[in-house]
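Omission of a single protein chain aside, the complex is shown with its protein chains in their original locations.
Going in written order, the chains are labelled A and B, and every chain counts its residues from 1.
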Amino acid sequence: MGYDFSNVINLMNQGRYDDAENILIAMQNHPDQARVNYYLAQVYLKKGWLESAVECAGKAYSLEPDNREYTDFYNNLNSQRNVSAAGDNKAAKAAGCCCAAFECGDCCCEVSECLGSH
Amino acid sequence: MKDPYKILGITPHATDEEIKQAYRALAKKYHPDRYGESGLASQAAEKMKEINEAYDRIMKQRKEGIPYIPEDTYTCPYNNEDEYNSYQSNSTGRDYRVIYRLINLGNLIEAEHILNGTSPTERDAEWYYLMGTISYSKGWLEEAFNYASTACRMSPDDDKYKALYERIIQQRSGTQGGFVSTRSGAADCCDCISCLICTDCLCNCGSCS
Partner (left out) sequence: MFGYLQPFREELKMKDYKLYKSVYCGLCRSLSKSYGLKSSLTLSYDCTVLAMLYMSLHDTPCSVKKGKCTVNPLKKCMICTCEGDALRFAGAVSVIMSWHKLKDTMNDGGLFKKAAAFFLRIFLRGNYKRALRNYPLIDEYTAEMMKQQNEAEKNDVGIDRAADPTATLISRLCIMFCPEKTDRKTIGVFGYHVGRWIYLMDACDDLEKDIKKKNFNPFKKKYNGDVKATMQYCNEVLNMTAAQLIMAYELLDLHRYKAILDNIIYNGITIQQKKYTFDRYNKKKTKDIDYYPAMDVHE
């Protein structure tokens, strides 16, 4: 179990997500925990375990907030949740808005318009 | 190859700006940034390749003045230098390369003028075919139909002539717009892959299955 991530990346490319996950989880003592969490987030995303992906992406981001890669990845994931200011009507309209993938943070789209643009 | 207009989700009558907009929307949809870590990146990349190829083809066709022929089984011959240089003159020995070149450049008036200069006795199947192509591009569709029919009649084995004729017949059947009046027989709307009316429709016609 070396300190590089090449074997993890290989496993991910081969679609062996459970194996990659196990290796990363065992890397608790690795000096670069941000990277461990970043790759773990990617594995979870590919597995479809989205909440775990968000959690790990968040950890990577908080450990290294200046890292562009981690920031972009975390923001990308969050945009799919369409987080918006709580309590106003935007939240009401944004509820369940599926166009979040385009980072339409100002989710003012009426459902039918939004769908028209897809 | 699939119809590039269908791939981009637009009609052949779309303006260049509409085509660009459609392309941009699709590029955004299948962008590698969106699919990057999802595990479907290679599938999205393939889709993007298809879209890029479709866009390039449409823009190239428009630039070269090649008329839109749906379903892509018709390709205007002598599009490129190699085909042009390997042109085999037809049975009457007449050299129509100049005409092809003019058509490709969009100079239909000049091409038609030269063809009209041919005496009626010298008008071979190729002449009728080229007149048909010019009329089609001009939008004079009845003339195009007549010319194409004559070309096919005079030279029934030529694939080029058949392709043009069949294209026109398909459009006349109503499957690409308008009303399909026949429900059975050779012009059955449901035989066409591009059967816009039949797809998803609630049709009860027995032939639509």
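Basically, a residue touches a chain if its C-beta (ideal position, glycine included) is under 8 Å from a C-beta of that chain, and two chains touch if they have at least 3 such contacts.
Treat the numbers as computed from the prediction; the structure is a model and nothing was measured.
K.L.:
Which residue among B:Tyr5, B:Tyr35 or B:Phe145 touches the omitted chain?
P.N.:
With B:Tyr5, B:Tyr35 or B:Phe145 as choices, the missing chain is touched by B:Tyr35.
K.L.:
Considering the whole complex rather than only what is displayed, give the residues of subunit B touching the chain that is not shown.
P.N.:
Where subunit B meets the chain not shown: residues 29-30, 34-35, 38-40, 43-44, 47, 199-204, 206, 208-209.
K.L.:
Against the chain that's been left off, what residues of subunit A make contact? List them.
P.N.:
15, 44, 48-52, 54, 77, 80-83, 86, 89, 91-93, 95-98, 100-101, 110-112, 115, 118
One rule holds in what follows: only the chains that are shown with their structure count from here on.
K.L.:
List the centre-to-centre spacing of subunit A and subunit B in whole Å, with centres computed as mean CA coordinates.
P.N.:
45
K.L.:
Quick check: in the complex, which residue numbers of subunit B touch subunit A?
P.N.:
25, 28-29, 33-34, 36-39
K.L.:
Can you name the residues of subunit A that touch subunit B in the complex?
P.N.:
Subunit A reaches subunit B through residues 15, 42, 45-46, 73, 76, 101-102, 117-118.
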